[in-house]
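With one protein chain held back, the other chains of the complex are shown just where they sit.
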Amino acid sequence: MIAFKWLARGAVAPFTGVRWPLADWVSAPAGGPEGSGVHACRIAHLPWWLDEELWRVELDGSVIEHETQLEARRGRLLDRVTSWDPDAFAQACAARAAALAAEFATSELAEYAALARNGGAATAAYVAAVASVAARGTEAFAAERAWQAQWLALTLGLRES
Amino acid sequence: MLGAPTHLEETELVALLRSRDEGAFLALVQRYHSSMIRVAQVFVNSPALAEEVAQEAWLAALEGIGMFEGRSSVRSWLFAIVANCARTRARREGRSTPLSSLEPDQDEGAAVDPARFLPADHPRWPGHWSSPPEHWPEERLLLKETLELTEKAIDALPPAQSKVIVLRDVEGWSAKEVCDALGVSEANQRVLLHRARSKVRTTLETHFRRPR
Partner (left out) sequence: MTARLPSEFVCREIVEAITDYLEAGLPLPERTLFEQHLVICAGCKTYLEQMRQTIRAAGTARENLLAPRQRDELVRLFRDWKEKK
């Protein structure tokens, strides 16, 4: 199965600081606790895990579908999505927040628009989602994340399989 | 820690020790004596007593070397011996740490000064950092002065917290080993570890924030 994975600069796992090998299979220990497998993203999951590098990965063995991530027994990095441009993405998210601020003209939304404008990709995306909740209610959070996932898929030409 | 001993290397040392090789004994002593004193001190509290206990432990190890089968590592084996010697000695000297003293204090403060966060009634971002932590310079981290400060901070902790962080983070024991040795629950051990680490981190942060 082909999926995606966000890593810090140098193909480093963002939370453990461990460097991922290029091309070699990484296996999770058999019979490990829930969550101990290899984590990856479907396109829909991408906005939750934004980072410096986006990689295509191949997953093997049983794959569990969690709400915002995949968990596999084995995975390996295939190649980097070099067209990933965090600034372009941040601008797109900030534009969404700005549009809401213009439409509803509250100080709260103006604050979010400013935060999104000045933030990096992860901040802008998150704040845009928060702004959409302020404007449209709780369900809007997931909808904004879905929009972000769509943007990534279209702009970067992503295909899952 | 110096380069971790290989299993083969330690097996050889044990074999030499069985044949009463003084060089092998000294190699093990160089490697483990300081740790054994630290572990002993967790139980007997006094540094002088801890040294005596460590020596007793070496003698017990020598007398028991014929029975060491290599199923555990030399390290675990030695630490089990010193923990046993220390506990026995502590009981005899009336220095046993009462279990109640190893329970986390109810009134302990937060891991980080609450003033570093936006208040609960903040209209936008309650509970978020108002004064976030800043990166520590990697090159200053393992300098002698930093390590000495870390050691001092650990020594200054309340005893229960100090014992747990010494065994877990200084000596590298597992949570289970610590719980078994100290007779505390996993939950209590974790609370003590959390408080200990939080305090030491704060000490380091204060240090790194000072202008050089």
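Quick notes
Order as written gives the chain letters A and B; numbering starts at 1 within each chain.
Everything below uses one rule, namely that a residue touches a chain if its C-beta (ideal position, glycine included) is under 8 Å from a C-beta of that chain, and two chains touch if they have at least 3 such contacts.
The shown structure was predicted, so the numbers you read here are calculated from the model rather than taken from an experiment.
Note on the undisplayed chain: of the listed residues B:16, B:80 or B:112, the one touching it is B:112. In the complete complex, the residue from A:3, A:44 or A:122 that touches the missing chain is A:122.
Across the interface with the omitted chain, chain A contributes residues 14-15, 17, 33-36, 48-51, 66-69, 108, 122-123, 125-126, 130-131, 133-134, 138, 141. Residues of chain B that touch the chain left out of view are 1-2, 20, 22, 25-26, 29-31, 33-35, 38, 51, 55, 58-59, 62-63, 110-112, 114, 117, 123-129, 132-136, 141-142, 146-148, 150-151, 154, 165, 169-170, 172, 175, 190, 193-194, 197-198, 200-201, 204-205.
Keep in mind that, in the parts below, only the chains that are shown with their structure count from here on.
Distance from the chain A centre to the chain B centre is 39 Å, each centre being the mean of its Cα atoms.
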